[in-house]
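One chain of protein is taken out of this complex; the other chains stay put.
Now for chain A:
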Amino acid sequence: MIHSLFLVNSSGDIFLEKHWKSVVSRSVCDYFFEAQERASEPENVPPVIPTPHHYLISVLRHRIYFVAVIQSEVPPLFVIEFLHRVVDTFQDYFGVCTEAAIKDNVVVVYELLEEMLDNGFPLATESNILKELIKPPTILRTVVNTITGSTNVGEQLPTGQLSVVPWRRTGVKYTNNEAYFDVVEEIDAIIDKSGSTITAEIQGVIDACVKLTGMPDLTLSFMNPRLLDDVSFHPCVRFKRWEAERILSFIPPDGNFRLLSYHVSSQNLHPLRSASLVAIPVYVKHNITFREGSSQGRFELTLGPKQTMGKGVEAVLVSSQLPRGVLNTNLNPTQGTYTFDPVTKLLSWDVGKINPQKLPSLKGSMSLQAGASKPDENPTINIQFKIQQSALSGLKVNRLDMYGEKYKPFKGIKYMTKAGKFQVRT
């Protein structure tokens, strides 16, 4: 299926290649470079590029293109999903997935890629299995290996490969048994000029960090499972049980993993309220004007909390792509710092925490190119924020129980709301 893989950095150099079948010349990437040149932004490179003899399927992560070479029909998502899995694995192993990290660990990278695909078909993509085959590099292990002469490569077939719980290895041991669950919700919204909501959706995930000895069997139940409109599970979750009882029952993988992602439909949220809209936690007052014939524009922006259930809005970051005609800005923030890049025309304002008593604002003027006509469109404002200890949808975990092991684990559940793609049109 997947013939070869090329890693290309942002300046267009191939810095790693791996072939699983016959070697494909790296000149095949020229088609990719062509497409890269045509694209105005790195994101605009089409994910699937046909060439006379091959097809190139690429993903862009951490400013590295992972270009897979395909020779015949294969579901493109199969390849895309796999490439993302490769990136996730690298991140898992090296902490970051950068060109430098990959170059430093090129042997481990090669060993990983060798295990992940056989003849182009995925062999082992489960991080638990891979970690038994190839141990992640740590300083301690490197030192130990040089002294004892042992290696990073496992000699036995990982227990997970053959088991029906491939995601968990056997013989896990911890002195402190703990299980943490983070319920993280992201709100995606488009707010129009007048402040009314065009669309708003909540997407949530439950990320878990489970460090439990042995083979624990966990169940997690919700106070209000009906909120969840559409869900996708880690393979460990027993689907039948969810269907029947709306309870998550699973044998967790060891370490960090994403247990569940869900979608809260806007209809389900407030069944009593007629307006079936998601509560929008912040509002923006804006006044951005360009006048015809004037080289000055006005810029005013004020943020305020709204429907936050008493929780503070933190880590607020405002960014906006100003029109090409804007030469520079002269703005005063009441709090935080702002930057404007005259080349990319990107304005970003790191607000920090919103104090409801003293609302943060950014006011001032923009200088425009003399003689240029007034821009057609006002810029869109993207906002990022976080609200700790609250899940916007109101989803609540009822209880977490453990079966199959005797000890008492430490359990913790954290809630957080974040802005996803939160855009305000002005």
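In the analysis below, a contact is a pair of C-beta atoms (placed from the backbone, for glycine too) under 8 Å apart; a residue touches a chain by one contact, two chains touch by 3 or more; residues count from 1.
To be clear about the criterion, contacts and distances are computed from a predicted model.
Name of the non-displayed chain as stated in its UniProt record, restricted to "Auxin-responsive protein", "CDC20/Fizzy WD40 domain-containing protein", "Nicalin" or "AP-3 complex subunit beta": "AP-3 complex subunit beta". Interface note: of A:Asn119, A:Gln307 or A:Thr337, the residue touching the hidden chain in the full complex is A:Asn119. Considering A:Gln91, A:Gln203, A:Asn224 or A:Ser365, the position touching the chain not shown turns out to be A:Gln203 (whole complex). Within the whole complex, the absent chain has one touching residue among A:Val86, A:Val109, A:Leu130 or A:Ile354, and that is A:Val109. Mapped onto chain A, contacts with the missing chain fall at residues 1, 12, 14-19, 21-23, 26, 30, 33, 40-41, 43-44, 46-48, 50, 55, 57-61, 70-78, 80-82, 84, 106-107, 109-111, 114, 118-119, 121-123, 125, 146, 149, 151-157, 161-166, 170, 188, 190, 192, 198-199, 201, 203, 214-217, 219, 229-235, 238-241, 243, 245, 247, 249, 251, 258, 261, 263, 321, 323-324, 373, 375-377, 380, 382, 403-405, 420-421, 423, 425.
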